[in-house]
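Note that one protein chain is taken out, while the other chains of the complex remain in position.
Order as written gives the chain letters A, B and C; numbering starts at 1 within each chain.
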Amino acid sequence: MITLNHYLILAAILFCIGFYGAIAKKNAVAVLMGIELMLNSVNINLVAFNRFLSPGEMTGQIFAIMVIVVAAAEVAVGLALVLNIYRQRLTTDVNDLDWLKW
Amino acid sequence: MINLAWLVPVLPAIAFVIIIFLTRRLQMVSALTSILAMAGSFIISLGIVFEVLAGPVTMDNPVELSARWLEVPGSVFIQAGVLIDPLSAVMLFVVTFIALLVMIYSIGYMKGEPGYSTFFAYLSLFSCSMLGLVVSNNYFQIFMFWELVGLCSYLLIGFYYHKDSASQANKKAFITNRYGDFGFMLGMFFLFLLFGTFNFRELAAVIPSYTNEALLTVVALLIFVGPIAKSAQFPLHVWLPDAMEGPTPVSALIHAATMVAAGVYLLARGFVLFESATTALIIIALIGGFSSIFAASIGLVQRDIKRILAFSTMSQLGYMVMAIGLGSITAGMFHLTTHAFFKALLFLGAGSVIHAVHTQDIFEMGGLSKKMKVTTWTFIIGSLALAGIFPLAGFWSKDEILLTAANAGEYFGIPILGPIFLILGLSVAFMTAFYMFRLIFVTFFGEEQPGSHAHESPAVMTVPLIILSVFAIFSGFIGTPFTPNGFAEWVYYGEPHHPHPNYGIMIMSTVVALAGIWLAWLIYGKRAISAEMLANRFSTIHRILYNKYYIDEIYLWLFDRVMLGIADACRWCDRKIVDGIADGFGDGIRAMGARMRFIQTGNMQNYALVIFVAVVIIALVLAVPVLGGI
Amino acid sequence: MGDFPILLTIVLAPVIGALVILFIPEKDERLIKITAAIATFVSLVLSVYAYLVYDKTAGGFQFTQDFVWVERFGINLSLGVDGMSLPLVLLTAIVIFTGVFASWDMHSRVKEFFIFLLVLVAGVFGVFVSRDLFWFYLFFEVAVLPMYILIGVWGSTRKEYAAMKLTLYLLVGSAFALIGIIALYVYAKAQLGFGTFDIMTLGTVEFDEAFQKFAFFLMMIGFGFLVPMWPLHTWSPDGHVAAPTAVSMLHAGVLMKLGGYGLIRAGVFLFPLGAKYWAPLIAVLCIVNVVYGARVAMVQKDLKFVIGYSSVSHMGYVLLGIASLNYMSLDGAVAQMFAHGIMTALFFALVGNVYHKAHTREIAAFGGLAHQMPRVASGFLIGGLASLGLPGLNNFVAEALIFLGSWQVEKVLFGWLHFRVLSILAIFGVVITAIYVLRVVQRVFFGPRNPKWDHLTDARGVEMVPIVILIGVLVLFGIFPSLLIDTINVGVGPLVAKISAAAEIGGVF
Partner (left out) sequence: MQIQLADFALMMPEIATAVLALGLLVVGLVVPKEQSKGIGYLTVAGLTGIWLFNFLYWNEDAALFGGIYLVDSYTVFFRFLFLTAAVIVALASRDYVARLERNQGEFYALLVAATLGMMLLAGAGDLITLYMGLELMTITFVILVGYQKAEAKSAEAGVKYVVLGAMSSAVLLYGLSLVFGFTGTTFINDMVATLSSGNWSPLLLLGIVFMIAGFGFKVSAVPFHMWSPDIYEGSPTPVTAFLAVASKAAGLAAFVRIFMIALPELQAYWMSIVIVLTAITVVVGNLIAIPQSNIKRMLAFSSVAQAGYILFGLVAFSSLGVGAMLFHSILYVFANIGAFGVAIAVKNATGSDEIKDYSGLAQTSPFLAAVMLLCLLSLAGIPPVAGFVSKFYLFLAVIEKGMVWLAFVGIGMSMVSVYYYLIVAKAMYLGTPKEAAKPISVSAGTQIALVICMVAVILFGVYPTPLLNAAMEVGYSFFPF
């Protein structure tokens, strides 16, 4: 029997994977993808909660859809910026993005 | 006239203000202002003296006028007051009289000096302070004027401020006196603590019934520290010889006749306290006696005319202090009075000499008797008076002191004290006679210096000399054992003690004084004994005496090494430790900031990691209590 | 004058002066200076008027005015002066008025200088006339920042370091005081049921012992920075030295007094128990102030440093007066604040005069200046004499009262150190003071004429204004101390009543 906890654990693992990707990947695009994974784990959470705790309502699903929409916008902006920086510096390695520091 | 007593100090003060603000450019006007004011004070003082002599005002029944000066409700009430009794009346007369003469003398002496007006202003200020001191009815006021006379002394010693020696000397005088004032202040505060008042008469009413004699002794000795400095007693005497850097009239007025006597006056004024503390009294007598012989011995070998007189002054002050220490304010005050006249005379005479020869080294003078007759003869009169030759003033007052000394054993109930003080007094008398006549033989009768253009001083200077020599001769008669209703009936403590003539002591003192004169004549007049030979034979003693027992050097060493050493240590501590810690604190914070900025690596994945780690840590911290409970 | 807002005008006159100066072109230096002089003169006249009119028989706060400010928190702009603050208001007025004249020879960025100076002084006035702790604090802080710029721009000798140090020290000190004030407010609110910063209302609250100890400690540290209490003092000599003349005058003359005043007002008055508890510590530290400050002054090479450290030493007397906690000593403490303010302002005016002309303050470089500058020399000597406590000058009265007061204290610290020993050490301070003051006078002004300084001109004209006024005040209150002390008595009286009403508790030692 798959319970809420399974979903939660799955989401947690996904979140961690996403997070790992975000902090370990060198390519800015990959980093953005990691973040997408984190957002997706949230979506799993939301939907699972909705399903198991208050199946009569749609709150969780709506929330998840909102998240998906916003994530798309976010990534769109993010990719544009990454593209822009690539034009300037001919790299998307996030380790090189450290002109602003200290 | 007594009701006008408050005017006595105020008149010179007015003169001071007028000169400072109005007449600095008009030299003669300044001088006359000063003298007029002083004359006014003198006349009032004279009136007071006559009134006191005639009227019901006695030591036990003084006149007191006072006004509220400073008050803290329930805590302290300080008066500005005037206390007139024979003691202060005599003192008023002495001070105003000598001040007046010195001012007149200064017209001639200071002629052509820059700062002529200022000089008179200072003299007026001094007179004001000194007279204020004399009429004070409480310790607090006396302390204030006590410091003010010190200030005037400072200003006048440093009158030739362009001379380094003068500016050093006045600093030394002031600071040395500060040490004395420090003790005085402590003693005064103790008195206030114990009795709640500064007023002399109120204190006199309560002190005798106070039982803790040990404490009283401490208080008395603390107060005595003031006179030690002011009256140049050992060990705070070092300033007086140096004070001779001032113009000579100043030395006459301040450092011979009046201000230095203030210490003696204070002892007399507050005698009720000292009398209640016998131990203190003995110590006072010892210090006085020691100072007097100490100074006299130094005076034996000095070369500077004013310094010889200065050590003589110190010695005589020691005499007076000793007298009071031995319980007789009559003797002390009597000697103070006569001494004021003849020592002022001597200083003014010395001034006249210096005015003529422009040097102060007696061995650079010589044979002046032919050129300066008035000066010479008045000087000799003064010296005889000082040496205590019958029947001059000094003889009678010294006799009174020796009489007191002889009675010391009886007074304290310690028999040995009598002979000790008597011998001490006689030795001083001997030395005094010796060094005074050494001075006279060398200065006035020795060989004339080649190229000397010495000449007699103008009348404005010699007339005061003559007046003073009259007093030097006759003033002693107010207090001889043969004078009815004399000094002892006016100024006394407790009951008047009319002295009975003690011919033994009179003869002894005369013999000793004559012996001193004779010895001086042998060495310096007749040259029967070579001074150089003596100096060589006793070279160590001579050197020690000539260098004033090296006291100055010891003090200098103490100041340089100890005082400045501590000061340097404090400065070091302030800069390195106190400031160092504060700056270090600031630097530390800055350094922390400078280090911490590198947390900000610029790599956003690091930032993300920090967020993650923080979340984990917080979660763990929260988890411990929560999960622990499950 | 009826309901004329005297105190408000005293505070605002400099501000208005500053605003007027804002619209005067930079070039017109004379007009700027005259404006500043007029503005401060208004304050001075009103201060003198208030001082004379103040009803000593009625006592308490007079010329009061209240403006509701933040009703919700009980903050009112309440002005008023009592016998304690009135002399200090007068002091401020005198010092700033003379300070303006002492800066008459200022020629760089004059406009800004006077704007900042006037703002600064408005803050100082504000502190002394506030009856509300919030405003008290606010006004104090107003005074701090202009000081930074004044020292930093127009100063000398390590000015940037000194300015920063001074500002930070003062602010750190005020931080303690601020916490104390807030804690006091919170505590009193719980007791009274309503919040208030009014000093008299707060004075009626019975604070418990533990709180008093805590709060007084904060006040002690906070205002101790200002006074300055050893070892929190090092900002002050540095600041004095670096500051331009008028600022030194105001800084040493008045600003340090804010500390003493605050300690009495917000410390002793509100927390008598706390004061009794901490008094021994203050007493010990103030002796260090007195003796150590004087010692350090003795070996300084810069004229202003000598005066700077002498201030440290003299403010030690104020602390001693406070630590002794009796009528005479507190009277003396207030009087000493007044007297020291005048005296030190005089010093700085004179040193500024010399420095402006000679461009050095090195003691060793001088000698015989009395030949070229007799008036300055006399002024300096009088200042020096005041400093060493010569009778006839104001400082003597103050110091004597402090000594007399501290002499009465029968406390034994550490089980062996009698309070009187501390008094003795403090009194010995006057000896050391004499040493360093006379040393400086002698080395700078006496001695043979030095032709190197023949180009120096003596003080004259406008330069004489501060010298004459300040000396006049010193002498006036020195000869007739009742003029000052009677007023102070009225202010200190209630305070003493409160102290004696408080229970006796053992001290910190």
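Keep this in mind: contacts are C-beta pairs under 8 Å (C-beta built on N, C-alpha and C of every residue); 3 or more make two chains touch, one makes a residue touch a chain.
If you're wondering where the values come from, they're calculated on a predicted model, not measured in any experiment.
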Write down which of C:Val144, C:Met219, C:Leu232 or C:Val473 is the residue touching the left-out chain.
-> C:Val144
Check the options C:Ala183, C:Leu425, C:Val475 or C:Ile505 and report the residue that touches the missing chain.
-> C:Ala183
Since one chain isn't shown, list which residues of chain B touch it in the complete complex.
-> 586, 589-590, 592-594, 596-597, 599-600, 602, 604, 606-608, 610-611, 613-615, 618-619, 621-623, 626-627, 630
On chain C, what residues meet the omitted chain?
-> 69-73, 109, 112, 134, 137-139, 141-142, 144-145, 148-149, 152-153, 159-160, 163-164, 167-168, 171-172, 175, 178-179, 182-183, 185-186
Spell out, residue by residue, where the missing chain touches chain A.
-> 8, 11, 15, 18-19, 22, 28, 31-32, 35, 38-39, 41-42, 45-46, 48-49, 53-54, 59-60, 62-63, 66-67, 70-71, 73-75, 77-78, 81-82, 84-85, 88-89, 94, 97, 99-101
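What we mean here is this: only the chains that are shown with their structure count from here on.
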Whole-Å gap separating chain B and chain C, where each centre is the average of the chain's CA atoms | 36
So, in whole Å, the Cα centroid of chain A is separated from that of chain B by 96
In whole angstrom, the CA-centroid distance of chain A from chain C equals 64
Touching chain B in the complex, chain A uses residues 19, 22-24, 31, 94-95, 97-102
Within their complex, chain B touches chain C through residues 68-76, 140, 143-145, 147-148, 151, 158, 161-164, 166-168, 170-171, 174-175, 178-179, 181-182, 185-186, 189-190, 192-193, 563-564, 566-568, 570-571, 573-574, 578-579, 581-582, 586
In the complex formed with chain B, which residues of chain C make contact?
-> 165, 168-169, 230-231, 233-234, 292, 295-296, 298-300, 326-328, 331, 368, 370-371, 385, 388, 390-392, 396-397, 400-401, 403-405, 407-408, 423-424, 427-428, 430-431, 434-435, 438-439, 441-442, 445-449, 481-482, 485-486, 489, 493
